[in-house]
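One structure follows; several queries about it will come next.
A single protein chain has been omitted; all remaining protein chains appear in their positions.
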Amino acid sequence: MMFLEKIKSEGIAHLSYILGDGRDAVVIDPRRDCEIYAQIAAQQGTRITRIFETHRNEDYVIGSEDLARRTGATIHHGKALDFSYGEGVSEGDTFEVGDLVLRILETPGHTFESISIVITDKNYGDDAVGVFTGDALFIGDVGRTDFYPDRAREVAGALYDSIFEKLLPLGDQTILYPAHGAGSVCGDSMASREFSTIGHERLHNPVLKKTDRESFIDFKVNEHHYQPPYFRKMEEYNQYGSPPLHTLPQPIPLSAGDVEKAQKDGAVLLDLRSPEAYAGAFIPGSLAMPLEMIPAYAGYLLDYDTDIILIPETPEQISEAVEHFIRIGYERLSGYLKNGMHSWEVSGLKYDRIGAVHAAALEQRLKNKEDFTLLDVRQISEYKQGRLAGATHIFLGELRNRIDELDPDKPTVTFCGSGKRAIIAASILKRHGFDKVEDSLGSMQACKNVGCELQQG
Amino acid sequence: MMFLEKIKSEGIAHLSYILGDGRDAVVIDPRRDCEIYAQIAAQQGTRITRIFETHRNEDYVIGSEDLARRTGATIHHGKALDFSYGEGVSEGDTFEVGDLVLRILETPGHTFESISIVITDKNYGDDAVGVFTGDALFIGDVGRTDFYPDRAREVAGALYDSIFEKLLPLGDQTILYPAHGAGSVCGDSMASREFSTIGHERLHNPVLKKTDRESFIDFKVNEHHYQPPYFRKMEEYNQYGSPPLHTLPQPIPLSAGDVEKAQKDGAVLLDLRSPEAYAGAFIPGSLAMPLEMIPAYAGYLLDYDTDIILIPETPEQISEAVEHFIRIGYERLSGYLKNGMHSWEVSGLKYDRIGAVHAAALEQRLKNKEDFTLLDVRQISEYKQGRLAGATHIFLGELRNRIDELDPDKPTVTFCGSGKRAIIAASILKRHGFDKVEDSLGSMQACKNVGCELQQG
Amino acid sequence: MMFLEKIKSEGIAHLSYILGDGRDAVVIDPRRDCEIYAQIAAQQGTRITRIFETHRNEDYVIGSEDLARRTGATIHHGKALDFSYGEGVSEGDTFEVGDLVLRILETPGHTFESISIVITDKNYGDDAVGVFTGDALFIGDVGRTDFYPDRAREVAGALYDSIFEKLLPLGDQTILYPAHGAGSVCGDSMASREFSTIGHERLHNPVLKKTDRESFIDFKVNEHHYQPPYFRKMEEYNQYGSPPLHTLPQPIPLSAGDVEKAQKDGAVLLDLRSPEAYAGAFIPGSLAMPLEMIPAYAGYLLDYDTDIILIPETPEQISEAVEHFIRIGYERLSGYLKNGMHSWEVSGLKYDRIGAVHAAALEQRLKNKEDFTLLDVRQISEYKQGRLAGATHIFLGELRNRIDELDPDKPTVTFCGSGKRAIIAASILKRHGFDKVEDSLGSMQACKNVGCELQQG
Partner (left out) sequence: MMFLEKIKSEGIAHLSYILGDGRDAVVIDPRRDCEIYAQIAAQQGTRITRIFETHRNEDYVIGSEDLARRTGATIHHGKALDFSYGEGVSEGDTFEVGDLVLRILETPGHTFESISIVITDKNYGDDAVGVFTGDALFIGDVGRTDFYPDRAREVAGALYDSIFEKLLPLGDQTILYPAHGAGSVCGDSMASREFSTIGHERLHNPVLKKTDRESFIDFKVNEHHYQPPYFRKMEEYNQYGSPPLHTLPQPIPLSAGDVEKAQKDGAVLLDLRSPEAYAGAFIPGSLAMPLEMIPAYAGYLLDYDTDIILIPETPEQISEAVEHFIRIGYERLSGYLKNGMHSWEVSGLKYDRIGAVHAAALEQRLKNKEDFTLLDVRQISEYKQGRLAGATHIFLGELRNRIDELDPDKPTVTFCGSGKRAIIAASILKRHGFDKVEDSLGSMQACKNVGCELQQG
């Protein structure tokens, strides 16, 4: 039986695929916790014989090597980069999987060695049924081209050519299988819909409306993207190989006393709970990191050589956090506070709290011209689209390094899109000795819903 | 989050879908064991508000009413049939699901009230992203039009119009979501690939190459399809409602003695094991029905008012058999032989065996002109494509009623495509007093592989 | 194969059992979500033929009737109560299950019709291997005898006789299978260990050291137990039958606006989050009910005819809350706030907060003789064992009816064992217009750990 399954990794919004027919299966861009591909292959009565990497990823650790160790599969990637493992493929190479044929397209732009993989069905002509586009073409967006800043126009042009001269010509009927969905740091404007075709993108992808090559290039070189520092680690791992991961790390349960001691010994306490819970009571010195924010922000705020202790709301959050972390290469997850904040509270150890400011109250303070810092930590693009007057802007990912720009003695209200980044920012300020910190629960979304006046540009 | 999941029911090769965005979800053609839709909806944080039936199905029991009872959803179907439940919809009706819009197309042909449902995304123009086509258009085939024999050309023409004037005009970019995949009794020639688009079908679906209306009609009215007798029950259930199914039937474990007694009391013993196992030892009077053959053949051979006792190879087969059966409306699954055939053997009760004939030996017998019946029970179309000389053809589904055409005293070898239907036929002959029955393990496939001479036409 | 499995329902700390041999299985005291027994029975290749109720339970809805409907099993219970369903059994009745024999002992005391069920193994003599003791004998405690206040000494004496004249004489070798473990409202002093024998209890169960009948009775009649109002509903259900439960209720996702409207229409908003999260931000008018507190306190605070809307921390909490609720007979779980408190915050609707007082600060306030109410809501027995000077005691279960005893204008700090009941109390005060409410996170445990001075008696 022919089968094609999409495996989505939430958080990094990464899409990988397993495709098989008869006794063989292939995997496209496997994630690091790769057990799932082996399971699907076994259920389908197939063996994974090939693994394709559409490009060297910078936002997560690719699982090719671990999966190859388990299955004996061959790893393939584009030739334009010098990988320490695997075999290069070139334009036009074909691979048979039962009645399917996979054909390589070289589609540089996002990276130089990016490839796309076209699916055709031997029994139904030569036209493409589908195409794995990696980070070249997404649903509603195209790939980033900000990784070679000194060759910016060149790579943007390459991406134009890859899309307009190779992908669109596959025909409108071609189903699109990209490497990321909405929520990825690899694109700001992806659709929340995860099914589309070359034809539907040609008609409605906003970026593809820039059909003129120069306009397309202009648009791309003027885009703004942040590059979290952890990208460097990912690039290193994905080019030269990552540490084998036989089993997932299993953080051990710790008492409040254990956690206090670990913190003194240099571990970072990472609080996975919601903004309200953190604001209600937190361990002094801990860093707020609501569980779902790990993929996007942990890589800005955590070092790879520090022990991480988790403060969870529920036990289930531990394994979810572990998945998020190993996918971006963090493995020193040494323990967690058993029974969460409750066990800290009953121990009698000190806890701290953070004030909350409702949107209406915040606007009132601004109108009253009260003396305080309104710290907006959103991305610059969000900030420009609409902000409260008088806000100070420092992007959350840069706050650690720019904290000296702020006055620790002044009352400060942290602010973001909906309140999640604001609590992280508040916890950073607290760690740096800011005393009078409040958090805008709901932040910009609440402001809009209560009708606050916004500035733009 | 927008999501679209395909739920496949193996055996009947039925494809249903759940589609959601925000807080609402809709289900297309739910199966009877409908727990799975409720689970997916809950995981996605949505409630199922609408259920669409693309048409009154004749090959399985639709689960709309059970699912509506659980969820409070509204059921919709085409207006051209007088259903006892649900609400009719018409060409052009639209339904919003978050940012998605579903639009009704009336696409008669397979049945008069057949509808298709077009998906568009508000944020990305008016062009179709996908379409649920029910039994109008499949991947590699089109729907059957043999249900109104006295209006044969009319319905074939209607199907032509539905496809060529409504579905193809949606555009090549439209992803195809049909109600069946390969293996269904609703079409002989579907692709084993389960992903395609309107564009790819336009280019490569063999039936769509008949672009001339009259040629298309000629082709359709000359097709041959079997109609299992259970279709009548399904039509009744799906138009007027089926018995509620709160929990799946749970056959109880029986000893060999219990099974012997139940058989005397009129129960049919249904042996789920492989052809080899059945041939190796079986309970006299039992009917062979290798597990995976239930969806296609149980409806020819079993009555709805007889108790069924299962003879399994492994305990896991019980629940799989139950799923197959309730989907086609059989609920009297009263028990199973605990520990399978082994417990019958150790009880000392009598068992019987069936001989096996290798393809090479079979050909030799034919060459030697030995006096025996070679009973080929395949579909007539398979028979015409290639057969051994001298074979007697009776389709398996008709064997019960045509058994008088055979001589019970003559040695008989049963024969089919690969040996599974042959064992069913052998067991039927045994039940009717045929003594000298042998089974061609491997049957036509083995014959081809050993190079037997075949006749055609 | 012989098997015996314990099924524990967390929260109510209810222990039920399934026991089987050969083709038959029996269930002791099934819970209402009874799918699990049918699953185990099927996996073991058995059918459930009998269900035993050790007594009419008052703390949860028994699942006998639902399970009997699924399986056709016969329900058995003691004869001394007039049940609307099932069959009575008497001292000495025996039931064979393969090689096992179950023998009935009448063991009144907890209730008049209480029975115990002795297990012997035909192949290994007549001595008991184990005994299901229901609520007669627990590990580390014995059953409550406060349900017939006008016959208090009589029932305590009956329990003495049941234990000393029937259960202990079974012999030290008898494994104990009671109906509850630690955490149940059916006993305050059960061991956290869930495995023991008649012999180990005879040696070390503190209550069994009162070997003199009168001392035992004195001890029992002087015990104090609370009887939540929901017990009346359970008694009614368990004697006369409960509504059938085909599938678990599935609360639907609601927006902040939906929730606001439902509240206005009379629904109660039940906040399942932790004390810290509730204190950090909550919906005005909502009732705090940390998930794990439902079994013990929902029955004091919620009516059976009011719609319940859940405010969860994580989606997983919904199904867990549903399980807790249906086991104590609440089924009107109409919806939940999708994305939890976050969606309320971004909607711009008003939220409220509760102050937190650290144990050290609390003691300081007391020393400073500040004017405030310290409201201790623990059970009276906990209060007597150790309390802060000056505390006002009202048991949480009684707070709703005794709230007039408190001054709404005075600052109030709620206090309990570890902070969970304190947050419930705080939310009740808030609902009744108390403005200056603070919560002692950590409460008594924190006080002990920081060395607060305690009073006793």
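To keep things simple, chains are lettered A, B and C as they appear, and every chain counts its residues starting from 1.
The rule we apply is simple: contacts are C-beta pairs under 8 Å (C-beta built on N, C-alpha and C of every residue); 3 or more make two chains touch, one makes a residue touch a chain.
Predicted model only: the values in this text are computed from it and were never measured.
By the touch rule given at the top, the unshown chain touches A, B, C in the complete complex.
Looking at C:Glu87, C:Asp127, C:Asp303 or C:Glu405, the residue that reaches the missing chain in the full complex is C:Asp127. Shown as candidates are B:Ile12, B:Ala191, B:Ala359 or B:Ile394; the residue that touches the absent chain is B:Ala359.
Within the complete assembly, B:Arg273 is the residue of B:Lys210, B:Arg273, B:His324 or B:Lys430 that touches the hidden chain.
Remark: the omitted chain is touched by one listed residue; of B:Met341, B:Ile394 or B:Ile424 this is B:Met341. Against the chain not displayed here, chain B makes contact via residues 273-281, 313-314, 316-317, 340-342, 345-348, 350-351, 353, 356, 358-360, 418-420, 441-443, 445-450. Remark: the residues of chain A touching the chain excluded from display are 23, 38, 42-43, 45-47, 70-71, 246-247, 250, 252-255, 315, 318-319, 338-339. In the full complex, chain C contacts the hidden chain through residues 1-4, 21, 99-100, 121, 123-125, 127, 129-130, 140, 171-175, 182, 191-200, 202-204.
In this section, only the chains that are shown with their structure count from here on.
Matching the C-alpha atoms of chain B with those of chain C calls for a turn of 180 degrees, to the nearest 5.
The chain occupying the central position, as judged from C-alpha centroids, is A. In this structure chain A contacts its sequence twin chain C using mostly the same residue numbers, the overlap exceeding half. Here the CA centre of chain A is 43 Å from the CA centre of chain C. Among all residues of chain A, none touch two or more other chains.
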